[in-house]
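Each remark here refers to the structure printed beneath this line.
For this depiction, one protein chain was excluded, whereas all remaining protein chains were kept in their positions.
Coming up: subunit A.
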Amino acid sequence: MRSTDGSPPGRGVSRRGFVGWVLAGSTLAVAADLTTGAQPAQAAVPTPPQVPELYDLGDLQTQSALPTSQLITITVDEDGLAHFAMPRMEVGQGITTAAAMIIAEELDMAVEDVRVTLAPARPELVFNQLTGGSNTMQSMFTPIRVAASVAKGRLLAAAATALGAQVSGLTTKAGVVTRTDGASVTYGELSAAAASDETVAVEVGLKARDGFDVLGTPRSRDDALAAVTGRKQFTMDLDVPDALPTMLCRPPTLNGSPRSLRNRAQVEAMPGVTDVAVVDTGVAVRAATFGQCIDAVRAMDVDWEGGPVDGEDDASILAELKRAEIPMVVPKVPLLATTLDLEVEFMFRSSAALEPNCAIADVRPDRATVWSGLKAPIVAQRDVAKAVGLPQSAVEVNVVTGGGSFGHKLFGDAAVEAAVVSKAMGKPVKLLWHRADEPRQGRLHPMATSRVRATTLAGQVLTYEQRHTSVVTDFGHGLGERLTALAAELPANLGGLTLSQSIFTLTQETPYDYGVVTQLLSEVDTRFNTGSMRNIYSPDVAVARELMTDLLARRVRKDPYRFRKEFVRNEKVRRCLDTVAEVGGWGRSLPDGVTQGIAVHAEYKGATAVLVELDTRPETVGRRIRNAVTGPRVTKAVIAVDAGFVVNPRGLEAQMMGGVADGIALALTSSCHLEDGHFLEASWDNYFYTRQWNTPPEFECVVMDSDDELPGGAGEAGVAASVSAVACAYARATGTVPTRFPINHDGPLAFEPKSFVPSVPASPVNGLDLTS
């Protein structure tokens, strides 16, 4: 390797130097270290700051890759197309579109000519192939730009030779290099000449922000056309030879396991069935169609071992949480101070996407190949290897675009199960979870309580203590390894905390000047299948905080908006708050029974504020829709977001829209009921995620201007303030602060639970009578 002075000159090039590489090859291939541009966070706020203000989960994720020194590669082919295999997973959050925009910007080419695909598991990336924590743009923005800038420098140098001109006399636009007199050559034509026969380090600068044409402009998704024509392919749409449909009969209680299949011969003789196998998680059947798998699952007579939570229910787990709550220790406060207490409970919630858990696996004696939507493919590769007894290097893990994730696809549950079944049957399988399996056996956001105690005196908040207690959140998807590896580099006051406590401390920030602030986490009970759900702790912690903030405002006789404005400690939050108050018309006259709520949140180096109007009038609450939960309706939602430098405002607005939809469901309708060792929900008409009849007819998202040079996080940012604003509006409307979420959890069960044996419901046959 040798260094050259290949820095491309020209207008708008930053003085700041970055090193990238030109890779040896027959056509142009360039690379940058994925950790380029990642710098330790620095204190930029007055003391006493809270940890996330100095160093948050995003910093952890960005910095955790520093020792890996691994490369991401962009190639430019002879058709002039740029290719980039991204070591992250697209699940609908728009990162492939954003990456294409970044490459197109730096390379001066059309976004349509950039092809972004998903890289398979690359174990050499160690900690740097995990999609989560809203970190993709934070961590990849600069490395992608550096690689693209290297490519542009090489193309310009090759063009100078081809056109007999000085590089300084050349301009680039839309993939074409043009000489001052108009003579031109395309990137495609230059691809071979720009290639290198050895790997070369190059120092480059980056375009200045005021020279951006593509970044910061609204752009539709790169797969928008494929999505609306049915051509977009998900895991279940892949045609892998001989990978026949496969499903599992699952236990009637959570995490039970099969002892034996009593009627194996009968099941094996059913139409379409090719194989049956008993595995740890249930009894698998492979058949010509999934319909025949469903029939076979329903016909199975299985002897089940009970599960670890047999006999437990919501009340018993809640009691366990209460026993684990860490006591409040309010510091000494003046004699006349008054104390406010609030305790809020959050029920189990399913993080399942619309695409259920699914994976294709082909396990042979000496190797295995897996296809699945995986946000942590290296971890999945390790787990598959372990499960089927192969070395990790013999397992190929292909990452497929996911039909949503929301945290669900952090875990390779389906990939591991598919591999185990494929090994047991000795054949390739296309494994799909039935919808009924998702809330009953799939990953859930854990049940939690959040206690808050605040003291006030003379209009000031002297102390604010929050004690969050939760069923254990599973971080076995790689974040734990990152944190462990970084233990020595973490801020000093994280020393001695457990992994989950560290994550809690790295993400939770109280964005108000509430005097002495302490926030602590305790966790109990590892028997459940849990995970993060579009945020880890934040939505629940924020609900308790924002409800308490409204109580404090009332105590000091201030309007909820003005109180927040006065106490907020973060300028980004303040600007978002003012924006939603103005755009949403805070305080405007509304009919009796329609109430506003307002809330804020700070995370991912950014801020959000949400204003909602909630209609609690009887004619709205009492709307009758078949198999639905109606109840109070959010009739208007306004969200303002500061997400730092915005790559694609249209994509950011989409993420905020989804965050609001999630927030509405979390506050009002969506939960899982644990009863007698199993969850009752088994359908989208049992687990009430937001539907059209719950959607605000009026929605507005304001993307705040930002001077930040780097993007912040977006994917999860919209949820916490949304759920909090709805909660606050509900409290104001009813005059009672709700203490259990979602608010309809304790009402009469809004559905008839489906059978546990058989474990999946029969498919109806009356579809032709229900056309519309």
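The definition used in the following text is that a contact is a pair of C-beta atoms (placed from the backbone, for glycine too) under 8 Å apart; a residue touches a chain by one contact, two chains touch by 3 or more; residues count from 1.
In this text, contacts and distances are computed from a predicted model.
Note on the omitted subunit: UniProt lists it as "(2Fe-2S)-binding protein", one of the names in "(2Fe-2S)-binding protein", "Bifunctional adenosylcobalamin biosynthesis protein", "Glutamine amidotransferase class-II" or "Heme exporter protein B". For the chain missing from the display, the contacting residue among A:153, A:175, A:205 or A:245 is A:245, taking the whole complex into account.
Which of A:209, A:232, A:364 or A:617 touches the hidden chain is settled by the complete complex: it is A:232. Screening A:406, A:514 or A:756 against the full complex identifies A:406 as the residue touching the chain left out. Across the entire complex, the residue among A:209, A:691 or A:740 in touch with the chain not shown is A:691. Among A:207, A:435, A:564 or A:673, the one in contact with the hidden chain is A:435. Considering the complete assembly, subunit A touches the hidden chain via residues 91-94, 220-221, 223-234, 236-237, 239, 245, 271-272, 288-292, 294-295, 352-356, 401-406, 432, 434-435, 625, 627, 650, 654, 657-662, 683-685, 689-693, 695-697, 699, 760-768, 770-772.
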